[in-house]
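Selected chains only, in their assembly positions.
Chain lettering (A, B and C) follows the sequence in which the chains are written, and residue indices restart at 1 in each chain.
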């Protein structure tokens, strides 16, 4: 069988996860990588033995490549995705999909027009507990989900302090667009992708003067970085979303704050509720009722690399020309 | 010293707590009680040896009484409070203060005009942990509080199913006005009584057809009740409040839902955060920082009857002609 | 309404539980009690204000009585039950039903012939978790139950050491007939009352020389007892039962042994399993599967006095002339 050829744009921390996931799969060859930071480019290319290396991402698109994996800072996602799609590539793009709604819609339009695959890399969807919750919803075991909360709080966890992560014109925003986007996506994925009707939100930046780098992405992956020190995005954001189907979602995300650290998603359905909380053990709990008695159910899952599952899914979509359910909405998932 | 004379309007479950608290104090005499339900009136009057008993609450106000304790259903609070104040009584009134803002403002106006004391019975304020948090705020130990969450959820806890509690025209609402009002009051008390700028909220009633009485108020206190079976208020409500000082409060309250049961208040300040959660042990935790290291602090309190403290405080206000801090806003605390 | 009249035979520890349960019910009057031990008879009769007192149980049956509660040593159960039934009384009899199969069958025959109610007092059936398990079985939620274990072990818990409890000619046996009979009954009740095909069993008495009284029945209830010191029954027994429907039950019961103390019942069904274990918290756990994932479910119950429920059930059977499901087999439940 002919190998599927992959090119990677961006050699930051997340590119390691993408590349390792592609390498688990048969019939895949990673042929090229690009990054303007020479040191970082060399580091990743050497580590994984990638032969072609480019400073300009435009050059990588001139290669004979089937799949482009976009691992660059947020500001580049839309342009790179559209150029790649237009040049006949399938694209998997790191979250967030883009800087704003207009960009996201333009990508979607391009994907539809070209017929090439486009997927945002929402790895949390591929966790076993996420798939389990989704099945509960789809099988009607939760009844109607009318109320949800999604929370991703960090006590001291500012990523890449002073790099593009904390620079508004490069990142588009702070914790909401960085980690809040994961749980927002998960919540609406579970809720059946309802349409928002009313949104209210707040943002704060209270740790500007006492900000500490949270150690993510891994320090060893920051080869060649020259941080500017900018921190002009929020450190906490919260919002309240009323959907057209009358359901509600409360959402909060922070990089820093005097609170517990943890990711939590709670869904209340008319038949059952679920709560996934990384600070509980086991993390997933189902609130149900059996024969008139209130029950608590736990389910433990074998651990699984979500990047492997995500990449494998996308490759299968490409191979079999299939689509991801709810994919239009997914790409639109936005703060 | 002359005894202070107390009259109680309403002989439901909460009247037991008020009466027991008054009886702990010296120089207090409970002289009269009224309730239209004869069986209930007799039960409470016998239990506590209260000599004068009235079917009509208007009659009790004709007595030589210093303090009126209003323990009646919500719909009567405003009228009873104003008549009592106008007849020269000091009034302690169960929460919620009234059915709506207009009523609440009318009470306040009456209290100011007559110069008599009026206090809403927010017993949670008098818990040792509440006083501790308040001191932390007042001493500046939390810095600026900019983000708060207040949650009071019950899995299966509908009070007095089919009685006035679940009847809109008598109660004014469901869990928000019944228990949400406690945590709303606490939160804004801690936050310094900021003025709301923008409020968004939702309510649901999903358990109408599978509602189960939650056992509160105690079954033994429901002597003579003849439930109508009505349940036309919400069973879950949630809201998001932006204050004029730029702080935010997320609020949720339920009587029934597929979630954990518990009361939780979280405050995030620039110097420290606190979380009070009845499902943690110990319930109060302080998120701080010391010498550059993140710290978790717990403080355990000796148990204390909050009704005793609440009533004692009010009696002292009456005796010493003092006022409760933040009292205007307190009375206005409303869903 | 005319009061139902109750007579109690035997004034030992368990008679307190029966009498307290009868007194909770309306329309019940406890009119007489008998016991050959004068001190014990006086103690119980005084405590509960029972007017008629007899040394001979035969005398109590001459009274105008509707229900006889048999609380005497095992050796008397069969004779007393049959005489009571024949004299037109309904009978609730403490476990074990009798000393052997022949006696048990004779009681059953008498009950059928006279048409009077007869129930063995298996209080464990009336616990909320037992009713919950029974519903799971009846609703098919466990699938086919093919394998079960029932265990009731005590480390140092010999009841009434040296009294009738440990005297073979009065008790008929040791832990198997005393406490094993409870869990044997529960197990076959849950399993649908299958018929045994093959039984193998063993008994041991290893603590004869180091036996210590386990404190049950309560020391205060042993008024007037004059222990003989006999201990000629087993202290541990175990058995393996193959039923005609091909299911299996392993059973063990001990009063003394170098093991953990606890009561445990485990049922394995093709769809789900349950384990009730007094040394776990919470004691009931359901082993199931949901959407291809293995799940553990717990259900917590409000506490309930099983004697009250048991006696209330029997009184209702008498009042409404109804029967207890599986009642023939129940009476036959025997070591």
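The rule we apply is simple: a residue touches a chain if its C-beta (ideal position, glycine included) is under 8 Å from a C-beta of that chain, and two chains touch if they have at least 3 such contacts.
Every value quoted in this text rests on a predicted model; they were computed, and no experiment measured them.
J.: Total copies in the complex, given 3 are shown here: how many?
T.: Per the structure file, the complete homomer consists of 6 copies.
The definition used in the following text is that only the chains that are shown with their structure count from here on.
J.: Among all chains, whose Cα centre is located farthest from the one for chain C?
T.: Computed centres place A farthest from chain C.
J.: By how many degrees does chain B turn when fitted onto chain C using C-alpha atoms, rounded in steps of 5?
T.: Rounded to 5 degrees, the superposing rotation is 120 degrees.
J.: Which chain wins if you rank chains by how close their C-alpha centre is to the centre of all protein C-alpha atoms?
T.: B
J.: Just the number, please: Cα centre separation of chain A and chain C in whole Å.
T.: 60
J.: With chain centres defined as C-alpha means, what is the inter-centre distance between chain B and chain C in Å?
T.: Distance between chain centres, rounded to whole Å: 49 Å.
J.: Averaged over CA atoms, how far is the centre of chain A from the centre of chain B? Could you give it in whole Å?
T.: 44
J.: Hey, what residues on chain C touch two or more of the other chains?
T.: If we look for residues of chain C contacting two or more partner chains, we find none.
J.: Can you tell me which positions in chain A touch chain C when the two form their complex?
T.: Within the complex, chain A contacts chain C at residues 128, 132, 135-136, 139, 141, 286, 288, 290-291, 293-301.
J.: Please output the residues of chain A touching chain B within their complex, sorted ascending.
T.: It is residues 144, 146-147, 155-156, 198, 200, 202, 204, 206, 236, 238-240, 242, 248, 250, 252, 257-260, 266, 268-273, 275, 287-289, 294 of chain A that touch chain B.
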